[in-house]
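Just one protein chain is left out here, and the rest sit where they should.
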Amino acid sequence: MVLTYIYIVAITAEGMSGALAAGRRNMDMFGVGLIAFVTALGGGTVRDMLLGHYPVSWTQHPAYIYLTISAGLCTMLVARYMRHLYKIFLVLDAMGLIAFTVIGCNVALELKYSTPVVIMAGMITGIFGGILRDILCQRVPVVLRHELYASVSMLVAMLYLLLIELGVDADITMLAAFGFGLALRLAAIRWSWSLPVFSYSPGRWE
Amino acid sequence: MVLTYIYIVAITAEGMSGALAAGRRNMDMFGVGLIAFVTALGGGTVRDMLLGHYPVSWTQHPAYIYLTISAGLCTMLVARYMRHLYKIFLVLDAMGLIAFTVIGCNVALELKYSTPVVIMAGMITGIFGGILRDILCQRVPVVLRHELYASVSMLVAMLYLLLIELGVDADITMLAAFGFGLALRLAAIRWSWSLPVFSYSPGRWE
Partner (left out) sequence: MVLTYIYIVAITAEGMSGALAAGRRNMDMFGVGLIAFVTALGGGTVRDMLLGHYPVSWTQHPAYIYLTISAGLCTMLVARYMRHLYKIFLVLDAMGLIAFTVIGCNVALELKYSTPVVIMAGMITGIFGGILRDILCQRVPVVLRHELYASVSMLVAMLYLLLIELGVDADITMLAAFGFGLALRLAAIRWSWSLPVFSYSPGRWE
């Protein structure tokens, strides 16, 4: 299925983004591999643990373990050239976000969770890998601060569920989710669309 | 049941505290909503995942998802006025701590865990939302450093189990837990009661 191919490209791209974050903290090879693994597969892991969906997906697909760790280690070699590829990378990352979201929704749908939980499951799959990466690398999660990212995941999840609910053909639903999500995410990057920011300076109490 | 009403007030207050912490890190609306959600419902989620108590509570109560996220977003609007309300807020937060603790104990009791695990379950429900909030907002967990907070949760859990063990009436047990917990927490704030602090400066090794 096409979704699987996109997923494989996506976890590779996410693994690479994890490796770069690890490199900013001067981690060793092992740390690079671990952060790559967590960034790529952590979102799905958190989703599975939250929903009680055992066995956790990657434990049944050892190939994903090897792939994400290898992607991280290879990134150590090619990092210097990556700035030339960053537009491609942003597209792959956006496709990954959408693929993760759709897959997360599917898992929760199969387990018969209610609609808001299905949307949360899609979003958690989409964004939690990046959040875990940022926690391990000591920075405030970037997905909660910059251009539309988590919101793209939420809107894709909503659109996906709506089309399923309306009985739209599965292929068209998938195309619509990817078309809409990619357009929104790339537009957000291009024109720096972002949500209102909340800045709060505590006074005496917090 | 009264405990449910207190719980609803409590998750609202915790959601607001999460939003303020997110605001200190200049997060966007989405980040504010997520941190509010995690602060309010994260403690119960960690407890459920630790105890194998599936489905995780909030997945069965979508209203709690909407409530905590809304509480976070509304906080963006009213933050400037909140310093005038902070005494009320501290009372609500203390009631939340106690309600979370009692609910956490009840979940572990139903699952027939042993007494020390029941106490841990109460404490985890009480304090882990705040710990996750602080991890996501990049600060050392405040509940592990300031006036008595986690200790209040522990003592409330112990008192609650003792009264149950003694066969005391359920309403009186609840009243005693809230009376004792509130008095202790508010006294700790008023007179800055705190536990001994351990300050360690590493030498050659850590």
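Quick notes
Read from first to last, the chains carry the letters A and B; within each, the first residue is number 1.
Definition applied: contacts are C-beta pairs under 8 Å (C-beta built on N, C-alpha and C of every residue); 3 or more make two chains touch, one makes a residue touch a chain.
Source: prediction; values computed, not measured.
From the set A:19, A:95, A:121 or A:177, the residue in touch with the chain omitted from the display is A:19, counting the whole complex.
Note that of A:5, A:66 or A:193, the residue touching the chain absent from this view is A:66. Residue B:131 is the one among B:38, B:56 or B:131 that touches the chain not shown.
On the side of chain A, the interface with the absent chain consists of residues 19-32, 34-35, 45, 49, 54-56, 59, 62, 65-66, 76, 79, 83, 86, 89-90, 135-138, using the contact rule stated above.
In the full complex, chain B touches the omitted chain through residues 49-52, 113-117, 120, 131, 135, 138-141, 143-146, 150-151, 154, 194-206.
Keep this in mind: only the chains that are shown with their structure count from here on.
Taking each chain's centre as the mean of its C-alpha atoms, chain A lies 29 Å from chain B.
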